[in-house]
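First the structure, then my questions, so here it is.
With one protein chain withheld, the remaining protein chains of the complex are depicted in position.
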Amino acid sequence: MSGLEDLYREIILDHYKNPRNHGTLPTPPAVMEQGYNPLCGDEVRVYLLIEDEELKDIRIEGQGCSISRSSASLMTTAVKGKPLSEVRRAVKTFKKMMALEEDSDLYGEEIIPFEPINERTVGELIALQGVVKFPVRIKCATLPWNTLVQALESAVQS
Amino acid sequence: MSGLEDLYREIILDHYKNPRNHGTLPTPPAVMEQGYNPLCGDEVRVYLLIEDEELKDIRIEGQGCSISRSSASLMTTAVKGKPLSEVRRAVKTFKKMMALEEDSDLYGEEIIPFEPINERTVGELIALQGVVKFPVRIKCATLPWNTLVQALESAVQS
Amino acid sequence: MANELVVELPDNDKVLDAQTVKQDFPIFKEVGQDPFVYLDSAASAQRPSKVLEAMDSYYHTTHANVHRGVYRVAEQATNLYEEARSHLGRFLGAPKPELEIVFTKNATEAFNLFAHGYGRKILGPNDVVLLTKMEHHANIVPWMILREQIGFEIRFIDIDAEGQLVLDNIEQQLKGVKILGVTMASNVLGTLNPIKQLTEYAHQEGAIVIADGAQYSPHLPTNLQVLGVDAYCITGHKMLGPTGIGALWARTSILEEMYPFLGGGEMIRNVTTEGFTTNDIPHKFEAGTPPIAEAVGLSAALTYLEEIGLENIRAHELSLTSYAMEQLHERLGSEIKIFGPENPSARSGVISFELKDVHPHDVSQILDQEGVCVRAGHHCAKPLMTSLNVPATARASFYLYNTESDVDSLVSALVKTVEFFR
Partner (left out) sequence: MANELVVELPDNDKVLDAQTVKQDFPIFKEVGQDPFVYLDSAASAQRPSKVLEAMDSYYHTTHANVHRGVYRVAEQATNLYEEARSHLGRFLGAPKPELEIVFTKNATEAFNLFAHGYGRKILGPNDVVLLTKMEHHANIVPWMILREQIGFEIRFIDIDAEGQLVLDNIEQQLKGVKILGVTMASNVLGTLNPIKQLTEYAHQEGAIVIADGAQYSPHLPTNLQVLGVDAYCITGHKMLGPTGIGALWARTSILEEMYPFLGGGEMIRNVTTEGFTTNDIPHKFEAGTPPIAEAVGLSAALTYLEEIGLENIRAHELSLTSYAMEQLHERLGSEIKIFGPENPSARSGVISFELKDVHPHDVSQILDQEGVCVRAGHHCAKPLMTSLNVPATARASFYLYNTESDVDSLVSALVKTVEFFR
């Protein structure tokens, strides 16, 4: 089954079968946001515990395919314990990797110079790079990230 | 301009240019009904004066093409002064001539044995027979007749 | 409630030869992938050359706008369009084909038209619309949108473990119901519902029945007069026709009563700056330039289906479905769960399933690498997904051009998928 290896890397299958930071956090103090992929019925709930502009803890629950679940799991390991500014930057970097970065200009957001995408800068997330070749699955990969952004916003508002 | 002669017989052009029974009748005692052809914007107003189950008088007003106006004019000459039962039969006969008679069955109406269509039975109306070959124009020809039927109905109800 | 569905199936040797049928569909030769095992006809079917030729020929020789032209070409176009209307009416066994069919852009618009045209007319805040948990969103969301505007209650008939409607207490469930909306065949479970009997019950309670024929009429003979329903929806692209066309059938008396829905040209009798009056049915509901070429294409599709014979199509799909269920159980054992009725004759040619520990999205992705096209997702039936307690399913669906060898490809690809994720 050639071609598929790009999508289903070892590490993806590992995070899919053994998701990190799976579960919930009590709200409050945590905030929770829910994301849907109307395309396939996937849903994800992201719990964030934020203190002093830092993402103290994150938990994820939901239903999804290997791509969305491993992306969620990889995301938690990438952002847990980081200052919020770094979390935001990670989101942008991830979106750039998903070839969605031109959006940040389109929607009139501030343009942040991205770091180059490579193993050193994005770590294990690099495993998700193969998704770009399967455009339908990009939404799967980005679902947890978009939900993270929503959760960050509602945390700021509350 | 061959083919057209079937549609635009002398007599049609004559009734178009010199419509018989043109005008209005005071309501009451007359009844009036209005008909539209949404296709082309034609409209016709039919005035009926009915006494003792007889169509004492009929007048027609409106805007329309040569076919609808001559049909209206020919109609008035065919039904004026006739008992209502004969008026109704004339309508059915005319519709048969327009190849619409199968409708009387379809709509669950009583089936009346029609007279054969020829000059003896329909008189000058025969001039309209050519319209059948121009299906779009059938609606023009039938507009005054349908409006007559409506007017008969509203006369019965009032 | 036993399913009263009885289709006289032909002898085995009259049943169609799918390999020959396939030749009529250019995509099986021209698509850029080999193999191309298309098992997604429940989402959209493919088209035989004859359908495409009919549309091309229409555009090459006859195109003009309909209904408002006096010249010959416009008249011919109008005739073709109106003949397509009658043809669809006859295909569905409608009592008055030329009066009762309203062309829409798809089945979804047909449901919206019925909800806003008829529902708005007869429903008040204290009324009830009864749907089923296996309805497609097309027969759910329009009612919810209308409910927001006028208020009423929407209830759902439950389903049992085998994906059959729970109808034991149907009389109870129908109490106070004004409109019953129910699918003829579930697009997920394949379940064929006992519409005729349901309609009898509904009519006893004074409810009007709208049936969703989107997944039924392409595959089994339809006779509206036998079914007894009051309204019915289909969509062209699932029955070998083009995209861009669907239809609502409803009884004349209902169409007469219905409010207009889309406003514009052709649906009016007169317009002044003060207001408007409506045209006769069915034109009253066809605002604007209709899908003319699409109607011509749909009519060609119906001709094709009629020539092959709906009984033959049903028999063929039934045999494929039986074979597929057998093979899936045999080769995948406890790795697979198939939703819906166990008995193939209680279902259409649709098989939704779940592979243990593999998400349907991943199933579909891996199958695609093997050239096998199946749909993964909620199939626009989210309440059903909730009811089945799954986020999504994978679904293979058959049509007249599918062969046993297509089924074999599906089964082998699934075996590989299981291995890949083990």
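Letters A, B and C mark the chains in the order given here, with residues in each chain numbered from 1 onward.
Rule of thumb we're sticking to: a residue touches a chain if its C-beta (ideal position, glycine included) is under 8 Å from a C-beta of that chain, and two chains touch if they have at least 3 such contacts.
Bear in mind that the values here come from a model prediction, so they are computed numbers and not experimental data.
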Displayed partners of the chain not shown (whole complex): A, B, C
With the full complex in mind, choose from C:16, C:141, C:166 or C:415 the residue touching the hidden chain. C:141
Contacting the left-out chain in the complete assembly, out of C:18, C:92, C:128 or C:267: C:267
Looking at C:202, C:292 or C:328, which residue reaches the missing chain? C:292
Absent-chain interface residues of chain B come out as 1-4, 7-8, 13, 39-43, 63-67, 69, 134, 137, 140
Since one chain has been left out of the picture, which residues of chain C touch it in the full complex? 26-27, 30-33, 36, 38, 40, 43-44, 46-47, 52, 55-56, 59-65, 68-74, 104-109, 111-112, 115, 133, 136-138, 140-145, 149, 154, 156, 235, 237, 242-246, 260-268, 270-273, 275-276, 287-294, 361, 364-365, 367-368, 372-377, 379-380, 382-383, 386
Where does chain A touch the missing chain, residue by residue? 36, 38-40, 106, 135-137
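By definition in this document, only the chains that are shown with their structure count from here on.
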Here the gap between chain A and chain B, centre to centre from mean Cα coordinates and rounded to Å, is 75
Residues within chain B bordering two or more other chains: none
